[in-house]
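One protein chain is absent from this view; the other protein chains keep their places.
For reference, chains read A, B and C in written order, and residue numbers begin at 1 within each chain.
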Amino acid sequence: MNKSAAGAQAQALAEAVAASMFARDPASQSLGMSIDAVGPGYARMSMPIRADMLNGHQTCHGGFIFALADSAFAFACNSYNLTTVGAGCTIDYVAPAREGEVLSAAAVEQSLAGKTGVYDVKVTAQDGRIVALFRGKSHRLSGAVIAT
Amino acid sequence: MNKSAAGAQAQALAEAVAASMFARDPASQSLGMSIDAVGPGYARMSMPIRADMLNGHQTCHGGFIFALADSAFAFACNSYNLTTVGAGCTIDYVAPAREGEVLSAAAVEQSLAGKTGVYDVKVTAQDGRIVALFRGKSHRLSGAVIAT
Amino acid sequence: MNKSAAGAQAQALAEAVAASMFARDPASQSLGMSIDAVGPGYARMSMPIRADMLNGHQTCHGGFIFALADSAFAFACNSYNLTTVGAGCTIDYVAPAREGEVLSAAAVEQSLAGKTGVYDVKVTAQDGRIVALFRGKSHRLSGAVIAT
Partner (left out) sequence: MNKSAAGAQAQALAEAVAASMFARDPASQSLGMSIDAVGPGYARMSMPIRADMLNGHQTCHGGFIFALADSAFAFACNSYNLTTVGAGCTIDYVAPAREGEVLSAAAVEQSLAGKTGVYDVKVTAQDGRIVALFRGKSHRLSGAVIAT
């Protein structure tokens, strides 16, 4: 198989894994997330901020911003069809976000060595401003996400 | 005012702030969280894990564990009635949690200097096992949470 | 062996491991660190701030505060005589420290499940003020630190 065919296969696998994971992920679904793009070591998801996602300061509760970033991280780190879980994460809030805005989270693999990976997720609003920066550390378990 | 009276007043203020914040926090409410205890620099909250909180691995999505810890952190760091927001957080997942379990998050102030505080939140399940360890950094804005 | 004898044995093992690790740790030695206390899942170390540890702001370079905390973390997480390395850490700087001050770092185990542990390290100055809060995540490798 040449390089281009291998790339296309990796891309197809990433998409199949994402579709399967999303179908059995009530959390991401009930939060209104959608998968905008996925590839090997990469995922981009979006989520509109609903009224029930606001905190006492009338801005989006950090937990929902985190959940969006965490889901993008999960889809990126499982994209090779090797079951992988989050071991730990950090998030830095850069700017508040408000009801009606649509947040986008792009997860990019920074390193993958042995069973451990590091993924950076940038959460932005539609006007391009950065809302949060998330870093997730992944740990690969045994087993595949989907049968191939 | 003697020390005991000051303590009682600080406790009453923490409770009043928490009640007001919770009343206008649709996120914490819609996730089924409840405030179990609150005091100066302290808060303990709980949340049952619902079916719609599960991820593709059929364990509680990290975003909801984070949201519970983040809410406990928010109530703890606003307990002095000085408007305070989260600036950044880290979470380490220690053990998975499953549908039907009730998670408890206890937020304890570790340091508070100038406008910046550090709070540790331990998330445990009913059997006592640690599910996650969260650390939040707070930043005080101007203004009070409630009128006194 | 009764409980008390087991505790004494664990304590003796922690001390023997620490002595061996410190003897072959040029970094901690050259930085002037000393081990003040060690036990199962616990270590406390101290380090005087020297002139060559100052940064451009004439306060202790964060790297040396980190190094002290990181060493205390290493001695705590290797105290069971199971070779363990740091997988990742976070540090929050709470107050600056100056030349001549002696910093103390106390590392306490927060959780240990499977091969992974979480340790919190509080770095304080002699006047009791908190200088930094560090959290280390450990990963156990195979093998023992010392022959027993």
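The working rule: contacts are C-beta pairs under 8 Å (C-beta built on N, C-alpha and C of every residue); 3 or more make two chains touch, one makes a residue touch a chain.
Computed from a prediction, not measured in an experiment: that's the story for all the values here.
The missing chain lies against chain C, touching residues 20-22, 24-28, 30-31, 51-58, 61-64, 66-68, 70-71, 74, 78, 83, 85-93, 145.
Residues of chain B in contact with the chain left out of this view: 87-88, 90, 116, 137. For chain A, the residues in touch with the chain missing from this view are 90, 92, 94-95, 110-111, 113, 116, 118, 120, 122, 130, 133, 135, 137.
The criterion applied here is as follows: only the chains that are shown with their structure count from here on.
Legend note: the chain whose CA centroid lies nearest the centroid of all displayed protein CA atoms is B. Spacing of chain A relative to chain C, judged by their CA centroids, is 34 angstrom.
Centre-to-centre spacing of chain A and chain B amounts to 24 Å, using the average Cα coordinate of each chain.
With centres taken as mean Cα positions, chain C sits 29 Å from chain B.
Touching two or more other chains at once are residues 90, 92 of chain B.
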